[in-house]
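For this view, one protein chain was removed and the others were kept in their places.
The first chain written gets the first letter, and so on, giving A and B; residue counts start at 1 in each chain.
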Amino acid sequence: MLRYALLRIFGAIPTLLLVIALAFLMVHAAPGGPFDAERVLPPEIEANIARAYNLDESLPQQFIRYLGGLVRGDLGPSYRYRDYSVSELIGNALPVSMQLGALAMLLAIVAGITAGLIAALSKNSYIDRLVTGIAMTGISVPVFVVAPVMVLVFAVYLHWLPASWTGGTSISRLILPVVALALPQIAYIARLTRASMIDVLSSDYVRTARAQGLKTFSIIRYHALKPAMLPLLSYMGPAIAGVLTGSVVVEQIFGIPGVGQFFIRGALNRDYTLVLGIVIFYATLLILLNLVVDLLYGILDPRIRNR
Amino acid sequence: MSYLAAIRPLIRKSRDNKTIVVCSSVLLLIAAVALIGPLLSPHHYANTDFENRFMVPSASGWHLFGTDDLGRDLFVRTLLGVKITLFIAIIASCVSLGIGVAYGAIAGYVGGKVDAIMMRAVDALYAMPFIFFVILLMVVFERNFLLIFVAIGAINWLDMARIVRGQTLSLKQREFVDAARLIGVSTPGIILRHITPNLLGVVVVYMTLTIPQAILVESFLSFLGLGVQEPQTSLGALVNGGVSNMEGAPWLLLIPAIVLALILLCFNFLGDGLRDVADPKKKT
Partner (left out) sequence: MSLLEVNNLSIRYADSAKPVVQNLSFAIEAGQSLGMVGESGAGKTQTAMAVMGLLPANANTSGSIRFDGQEFLGAAPDVLNRYRACRIAMVFQDPTTALNPYVRIGDQLRRILLEHKICKPPEARERTLAMLQRVGLPDAERQYRVFPHELSGGMRQRAMIGAALLGEPDLLVADEPTTALDVTVQAQILSLLRELRSQSNSALLLITHDLGVVAGNCDRILMMDNGRLLEEGTTKEIFAAPSNERTAKLIAAARRIDMPSRTSPLPGGVAPIMEIDNVSVSFRERRVSGKRQLHAVRRLSFKVAPRETIAIVGESGSGKTSLARAILGLIPMRSGTVSFAGKKLPGPVRSRSNKIRRQLQMVFQDPVASLNPAMRVADIVAEPINIHEPKKKKAEREQDVKKILQHVGLGTELRERFPHELSGGQAQRVAIARALVIRPKVLICDEAVAALDGTIQSDILHLLQAEQADSGLSLIFITHDLSVVRQISHRVLVLYMGRVCEIATNEQLFKRPLHPYTKALIQSVPVPDPNAKPDDMPLAGEVSSILNPPAGCPFHPRCEHAVARCSEQVPVLESVAGGSVACFRASELDLSY
């Protein structure tokens, strides 16, 4: 187990470095500088600006400088929002995005597992077919289709919920975005849970448990639940990545001032430090969370734990 | 010789599977309409017509799906969207297929340290939030049409590589490969005649799942305005347009959305059905 954990932790570091390097390179390989969109400036002022932002140094030097800043938690200044540093911008937008993402994950896990278990236990019945059908639709319809359609139905036609972040109460304005964000994950998790549970229930060791006279509830509780949930744990990494990705769209559609919104704006405004900062922030988050998931898996699977 | 032979039992079993038959028929139908439809309609996808903006779908005037904010006929534009979306998705999937299969087969067959390094690289790439990189890429390099393929291909090949590597590893350990070595079959001979034909089943199945992924990525990019550029369009771009005009002209959103969902649904069901046919013992 120790070996497994150490391998994973040390493996994450080069990945992180690679991500940072790649993103950095891409940003600096872009044709044109960050200030090209504005008025054409006289060369001396341009040189001054370049010096102020350290753009006159060589690329490797800038990279090292950037890394140094990273370690201190400084992601550099925003090129666009001149009065703010990237860290500040992310920090301001983060709470909203976190709230959205966390609620969506929670909803996805609870709803997905419940639906999946119900479907697995009533395999091939009408309920099962219904759940499976809805799940299939959920993974086939992308977030950017579901979200607007939901707004159309629930906000524009039925007037039950606010159409954007600016309307409604602090709770009612969360409902549509959270549900829209969670929907594809609910579908994936439900399908995975169902398949995993069916797999476990048809295994040899569950057959042994049946031969031992255990009733269905006992079998699930003492023999089936843990092995069935393990593949789900492995999926948590991609699930979180999916929620992160989807949040970009959802924030856009509902006008939510979160990190995703800033990312899009930054991309369109060529605010490269902001974009770079967000990419690195998200990447670090993902890598860390994947690490946690991996370690948890190692603890829970006895075959790895006791090697 | 052995390639077709390997697939034939799969084809026979597929014909009996209702899901596969229905889904592939629907997809073929959609593709056929996309190709033939524009020839029947009098409108061109780029023709703006400011007199007839925001027309509700009706049979009169051949505006079956209505018109958009610039008066362009939605039916023809939707069909164009289907064509472009499918085209990009299939080509990009082939690219990621090529990379993924080659990468996975080499890693699996060579094994040892090479395999370990190659797979570590895949694990590292897996952890990266690719979408963000792609968006970065698209923004930085100015919406290049070719770039879209590269971007989508770059995301999708990882899954295929993993699957192919796994399958190659398990095939390598099968005794018929040892038997071939004993007979004296050369290494290229083993890869060509013994390993590859047995990879085809797995590859075909995963292709049907890679394509919808590619469609999703492309649509996502188009939705953000980073994909296909005007006057060309893709389903994602159409949905984007539909969102901005959602309240006044809901059909602009709903029609492309439904078509997109239908295509994705068919591919996903098809993939599931093929997986069942290819290995009925393995549960999804």
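Please note the rule applied: contacts are C-beta pairs under 8 Å (C-beta built on N, C-alpha and C of every residue); 3 or more make two chains touch, one makes a residue touch a chain.
The shown structure was predicted, so the numbers you read here are calculated from the model rather than taken from an experiment.
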Neighbouring shown chains of the undisplayed chain, as defined at the top: A, B
Touching the absent chain when the full complex is considered, from B:Pro57, B:Gly111, B:Gly166 or B:Pro197: B:Pro197
Chain B residues that touch the omitted chain in the full complex: 1-3, 5-6, 9, 174-176, 178-185, 187, 193-194, 197-198
For chain A, residues in touch with the removed chain: 2-3, 203-216, 218, 222-223, 226-227, 301-303, 306-307
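Note that only the chains that are shown with their structure count from here on.
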Whole-Å gap between the CA centroids of chain A and chain B: 23
Complex interface listing, chain B residues touching chain A: 120, 123-124, 127-129, 131-133, 135-137, 139-142, 212, 216, 219-220, 223-225, 236, 239-240, 242-243, 246-247, 250, 253-254, 257, 260-261, 264-265, 267-269, 283-284
In the complex with chain B, residue positions of chain A that touch it: 11-12, 14-15, 18-19, 22-23, 26-27, 29-31, 136-137, 139-142, 144-145, 148-149, 151-152, 156, 191, 195, 198-199, 202, 237, 241, 244-245, 248-249, 252-253, 263-264, 267-268, 270, 275, 278-279, 282-283, 286-287, 290
